[in-house]
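Excluded from the complex is one protein chain; the other protein chains are retained at their positions.
For clarity, chains are labelled A and B in written order, and residue numbers in each chain start from 1.
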Amino acid sequence: MTRYALRSIALVYLLFLLVLPVGLICWTTFADGIGPVVDALTTPSALHAFAVTAQVAVLSVVANTLFGVGAALLLVRHSFPGKRVLNMLVDLPIAVSPVVVGLALILVYGRFAPFGGWLADRGIDVIFSLPGMVLATVFVSLPLVVRAVTPVLEEIGTEQEQAARTLGAGPWQTFRRITLPAVRWALAYGMVLALARSLGEYGAVAVVSGRIKDQTQTLTLFVEERFQNFDQQSAYAAAFAMAAIAILTLLVTTLLRPREDAR
Amino acid sequence: MIRVSNVSKNFGEFAALRDVSVDIPSGSLTALLGPSGGGKSTLLRIIAGLEDPDTGTVEIEGEDSTHLSPQHRGVGFVFQHYAAFKHMTVFGNVAFGLEIRKRPKAEITARVQELLELVHLEQFAHRYPAQLSGGQRQRMALARALAVEPKVLLLDEPFGALDAQVRKELRAWLRRLHDEVHVTTVFVTHDQEEAMEVADEIVVMAGGEVQQVGSPDDLYERPASDFVMGFLGPTTRVGGELVRPHDVELLSHPEAGTLPATVQRVVRLGFEVRVDLLVGGEPTWAQITREQARRLGTVPGDTVHLRAAAVAHRIAV
Partner (left out) sequence: MSPSRTDGPVAAADRPALVRDGRPAAPPAGSPERSRSPRSPRLRRRVGLGLGLGTATLYLSLVVLIPLAAVVWRSTEDGLAGFWAQVTTPESASALRLTIGASLLVALVNLVMGTLIAWVLVRDDFPGKRVVEVLIDLPFALPTIVAGLVLLALYGPSSPLGVDLAYARSGVVVALLFVTLPFVVRTVQPVLLELDRDMEEAAASLGAGRGTIFRRIILPSLLPAMLSGTALAFARSISEFGSTVLISGNIPFDTQVAAVSIFGQIESDNVTGAAAVSTVLLLVALLMLVAMDLLQRWGARRD
C-alpha cells in the first residue's frame, strides 16, 4: 500500500513538473505541422544563432577538455601544497550564478577595465564579442570534464602507467597510449556534458554578449528575444530544437555510463 | 649484476630501507624474502626506477642507473596485480615495448608469437586481459616484460594474487623459464616455501635491512640470526637454544647432555609425528618420524629425555 502511494506521489510530481511541460512544448511547436517549424529555424537570424552557438560551444569544450584532463591528472597523480584549494576552486563555478559570471568577466575584460582596455588597445575585443562569450561558457562548464575524469583516473591506478614506463615508454607515450585510452569513455562523458552545458548557457552569455541580434546572438538568446517579440513560433521551434539536443545528450550519456561500469 | 649500495628510503616518518647494500649476480634467480613492510618491494621498485632512493646508488650491469628513469633502465617489471593494459589485446600488450622501440612490424609479429608460445598463450593472442584467468594474465605480463629483452627481470609478488594451485604451477614454470632464458631475475615474496623452491639465492629482508644473503640451503642450515631461522622454517627451543624441531632427539633414558621432559601430547601427521613437551615447566616440541615414535612408545604423561642432535645448527636466545 505504502509502496503504491509513494510511487504515485513520485510519478505525479514528475508528471506535472517535468513531463507535461516538456511534452506540451513539443505539441505546441508542431501544432501547425512541421512546415512552420522548419521555416522558423531556417531564417537567417536563426541560422546565424546556430552558427554562433556551435562556435562558442566547440571552442569552450576544447578549452575545458584540455584543462580538464590536465587538472584531473594534477589532482589525482600528484601531491602539492594547495591541492585542496585547487580541488575546491574547480567546483566553484557550479555554485556561481551565471549573471555573476557575466558581471565578473565584464569587470575584468570590459573595455573600461584596465586589462580589457589594454586588450582593446591591441584590437582584441572580449566583451560583446566572441571571446567573452567563450570565456563565459568556459567558466560555467569548467568542472564537468575534470569531475568526469577524476574518479576513473583514481580507479585505474598507476600500475599500468608504471608498466609502460618500464617497457620504455616516455611520459607522453605513456599518457597517449595508456592513460588516455583508459579514461576515454569518462572523457567522452564529460565532454558531452560540457557540450550540452555550453550549448544551453543563457545567463552568462546574455550579460557578456550584449545580445546583438545577428552578431552575438546564440540560440538561447534567440529564444528569449523571439519570445519577448511575440514571435512564439520561432521561440518554440528553437526551444524544441534545444530540448531535442538535451534529450539526445541524455541518451548518449546513459550509453556512455554503463560502458564505464563494464570495464 | 645488480649492485645496490647504501640505499636508504623514507616515506614520511617510516624508514622503508636503511642503508641497504646488496649484490645480485648476473644470470641468477634471486628472491627478496621477508615479512610485509620489510622493505623488499621498495628495494625492487628502486632497482626498477619506480621509486627514487633518498641516498645511495643502483648499478645495473656496470652502469650507474640511480638517476635513470624506468624508461631507460632496460628492466622488465611484473606487478602483483598484472598491470595488464586493459584496452589492448594480449598481442598488443606483449608488442607494446617493441612498438615503443619502433621495431619493424614483421619483427614484432614474429617476436610476440615466439613469446606467446614460450608462455603458452599462443591461442589467446586476440583476447583482452579481462577474458583471461589470473594465471594467464600473469604469464602475459611476463611475456610483455621479456619482449624488450631486459637486462634484468623484476617481479613484485608475482604469484601473490593467485590461488594456491595456480601459484604452485607458476612457481615451477618460472624456474623452468629461467633455466631457459637466464636473464638476471629478482622476485619479491613473503612466502619462504616459494623462495626456497624457486630461487638460487635468497636475500632475507626485515625492518628495512638485509638480514642475510645466501642459497636456500645456507639459509636453512646456517641462519645468521634467530629471525632468519624462524622465518625460513619451524624452530623449537632446547635448553636456551633455538634448533629445528627435527634436530631434537628424544631418548627413553637420560644420557650426557639430555634434559628430562614431560610428554603433553603426541600428534600423528602422516609420516611425521609431533611431540609436545614440557621442559622444566616451559613448553617445547619435537618432530620425529613414525618409526622413532613407535620405538619410543611414549604416551602423554611419560617422562622422556631430549637433546639437540650433534649436527643441529643452534642459536642461543
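For the reader, a short list of remarks on this structure follows.
Quick note on the criterion: contacts are C-beta pairs under 8 Å (C-beta built on N, C-alpha and C of every residue); 3 or more make two chains touch, one makes a residue touch a chain.
As the structure is a prediction and not an experimental result, all values here were calculated from the model.
When the full complex is taken into account, the listed residue touching the unshown chain is A:Ser97, out of A:Ser97, A:Gln215 or A:Asn229.
Of the candidate positions B:Leu17, B:Val148 or B:Val248, contact with the hidden chain is made by B:Val148. The chain not shown here touches chain A at positions 2-3, 6-7, 9-11, 13-14, 17-22, 24-25, 28, 67, 70-71, 73-74, 78, 80, 86, 88-109, 113, 135, 138-139, 142, 168, 171, 196, 199-203, 206-207, 219-220, 223-224, 227, 235-236, 239, 242-243, 246-247, 249-251, 253-254.
Just so it is clear, only the chains that are shown with their structure count from here on.
On the side of chain A, the complex with chain B involves touching residues 159-160, 162-170, 173, 177-178, 181-182, 184, 263. By the touch rule above, chain B contacts chain A in their complex via residues 48-50, 69-73, 75-77, 79, 81, 83-87, 96-97, 100-101, 141, 144-145, 147-148.
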